[in-house]
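With one protein chain removed, the remaining protein chains of the complex are shown where they sit.
Labels for the chains are A, B and C, by order of writing; each one numbers its residues from 1.
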């Protein structure tokens, strides 16, 4: 019991709740001692109590000041991430922070510098690396099954756009949605992105356009190792969450199809019918959220580097910023231009 | 807290442990108070303690005599099932009993009579009905998507045969392995089996033959509603656990393929390669074990009939006995001959 | 030009026309000189002329008496097959005869005896052996990819039943439809069938029952090499022609799915939709008809045994008769009982 990792969680919104219940149900190696949420509600208190969480507060300082807590999960809104990372690092805590660290390269760099100085571990919440399909593709690459990577293709489409109010503060499609795909692209290519060219369109909801964003996009990537990449995004795939990866190399290609609720096919007079993909990220990445946290705790326990570092978070942000710039200036943009 | 169903579990072998940890992790509606195992070991005690089970005993009477316990899970060896059912029923407990109830029709009938007299609920552990794929096939049938059922085809192959020592006491392939398929056949056909014809062979391991059993079989079924069915079994599919169902009807057909670890396909110079099925029942029916227990608790809470009744257990046994007789006598056998 | 095989064709019905046009368009190694049809119509004459066939007659003797013709294709009605085989053999012609040779074992045996005596080649029109999918399954078996064959499963369902008038003279489901599957089973098992057990039902059209036949059936086979087999038949699969084979062995399993018009999948709000199978045998076995004839001509040219012999035709008939007997007598029937 005493060698369990003691965790404090900042932010009890949707993603914070997922992590907390995953730890409670699936990770005997850790326990959540404190949950801090600036907007503490009776609903959160009841939920925490039901899960047996001993301490709930509206003050994150209760976590930073608790010597028993060795790990902090930052699940609050993006604008608070960098500050909390800095505070947690200075308190000597290891940190798991949801993506993105921040939308400002300067702030991210500063936070990473503090983390480095403090000598703590930091993992960024790019959960898709832990998806069974995408991890398997990467394993095939690591095993040499496809040879030298030449092309990385990512399909990433949401079942429905977020509310316009969210779109307005999201940082734009590339920093909100595609940033996951940028991380996936780097993960599969095993190389940094050097240049981005982005094309976007407003084809789904004119309100998204009025909010200054696009809802449909194709983004081309050039990797340092010579490989090329392409991502296509849509805010609205009527058939559900479309999350596929294909990596093509000198010895073959590995392609991950969508997960589905069942493997049942119905044949009738109109055709052969199969399931749509799992509806959205909560369903599709249910296990990936567990796997990423387990991998984080494992890294903490074993004292190894985390599988998604602060530097990963910085590079993914930079690609997002470069893509945003590319779309605005209608030209290919080098990553160093925004870094 | 007080309205949680309080559970006592008899037998802490593999399947007992699965049910206990499923309840602990996934079923807030219930709590396991007592685990009884005739061969109580320190390992079991440690395991139970770790899961927070308050009471461990080597005496099942501790469960029957505990007025707080309203539900008993019988996960001990088959030869004890009928007696425990009778004792639990007479103690007024609702019962979940692993399959099969017994290999003797008489003993099963007697146990069911006591259950009926006591007015308690009984569910038999035919977990495959709760598999996402097979449940979806059944739902399509219920929805009328395939019309009137005409053919039911079940493929059921294990990745490797059990030890010969187990084969010798298993009751034979039809009562040990195929009994699951008989239950599935009745579940999908929504009709009782009237007649069985079984053909078997020893193609995998001569030792199985020496033990008086077969390792490969095809069993044909005739249902009361006129539909026909066929099951094929093998004790050893080198590519893993092969569990498929196909139901053909007047308006179409529904077919459930195997689950796989990933949806990744590798294309290389030798072909296009996909995953083998999930290895065995622990992997394939992981969620089905949870769903069956949830359904049981739901029936208990709502006072409805359980989804797999004692009568189901009796009929599945009868088909197994009829199949055994058919193989021995080399002729089609009516179910009433063994009932 | 002079070394082309010169062919005479008896019967210009549907199947005769297929073979003739296949030879004209795809087989430069042969030429059709004469077409004989007892009911010669202007339509047949026009069709033959258009294909450049030099000679059309209502008298099959014109073929038997023509020394230039070395090969006879018998595509007339079943009741004429045996006689034509005998006449063709006595005229020294090599023979391709549509299935079945006859519904009487005696007549088949007699015809085969004459063929043997005459020293000519005979191929029976079991075209499915030449289907790209089924031939590929067999190749995998020959290559040892699945090891020792243990189970052979055949799904064979028509899109719609034939007219009742045809059902009445068809010889029954097992001799009309399943006979193809019996041949396929022997082809894949690479072993003779020793025993049959058949179960049938009238689930599609009561008129079929009144005609003394069944429209739905499952037939179990026991092979000489110890393997087991099962065939399921339906006269009406609403989604089209369902023709699948699965062979399971000690080292793996090979399964042939249906062919479809396209490889396109449509994803929409209701699911993921693919094509139904190719509609019926003319579409599905289009290329198989070509391949079987090419294989026949190759055997003739090279003086080797034909790939589907008269003995094959006899054994397939015997299984059909045994299945018919099994259904009537409600018991497993040995092949030798009907041979």
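The rule is short, and it goes like this: contacts are C-beta pairs under 8 Å (C-beta built on N, C-alpha and C of every residue); 3 or more make two chains touch, one makes a residue touch a chain.
These figures come from a predicted structure and were not determined experimentally.
Participant: Could you tell me which shown chains are touched by the chain that is not displayed?
Facilitator: A, B, C
Participant: Just to verify: which one of B:47, B:239 or B:280 makes contact with the chain not shown?
Facilitator: B:239
Participant: Going by the contact rule already stated, which one of A:50, A:77, A:148 or A:269 would touch the omitted chain in the full complex?
Facilitator: Counting the whole complex, the residue in contact with the absent chain is A:148.
Participant: Looking at A:24, A:38 or A:203, which residue reaches the missing chain?
Facilitator: A:203
Participant: Which of these, A:10, A:85, A:141 or A:217, touches the one chain of the complex that we don't see?
Facilitator: From the options A:10, A:85, A:141 or A:217, the contact with the absent chain belongs to A:217.
Participant: Which residue numbers on chain A touch the omitted chain?
Facilitator: 147-148, 150-151, 153, 155, 157, 197, 199, 201, 203-204, 216-218, 220, 222, 226-230, 232, 234, 236-239, 242, 248, 250-253, 330-332
Participant: Go through chain B and note every residue touching the omitted chain.
Facilitator: Residues 237-239, 242, 267-276 of chain B touch the chain absent from view.
Participant: Considering the whole complex rather than only what is displayed, give the residues of chain C touching the chain that is not shown.
Facilitator: Touch set of chain C with respect to the missing chain: 25-26, 28, 50, 132-133, 136-137, 140, 145-146, 251-259, 261-269.
Keep in mind that, in the parts below, only the chains that are shown with their structure count from here on.
Participant: Taking chains as nodes and touches as edges, what kind of graph is this: line, ring, star, complete or other?
Facilitator: Chain contacts: complete, every pair touches.
Participant: Identify the chain whose mean C-alpha position lies nearest to the mean of all protein C-alpha atoms shown.
Facilitator: The most central chain here turns out to be B.
Participant: How many angstrom between the C-alpha centroids of chain C and chain B?
Facilitator: 42
Participant: Compute the distance, rounded to whole Å, between the mean C-alpha positions of chain A and chain B.
Facilitator: About 40 Å, centre to centre.
Participant: Two or more other chains in contact with one residue: find those residues in chain C.
Facilitator: 237-239, 242
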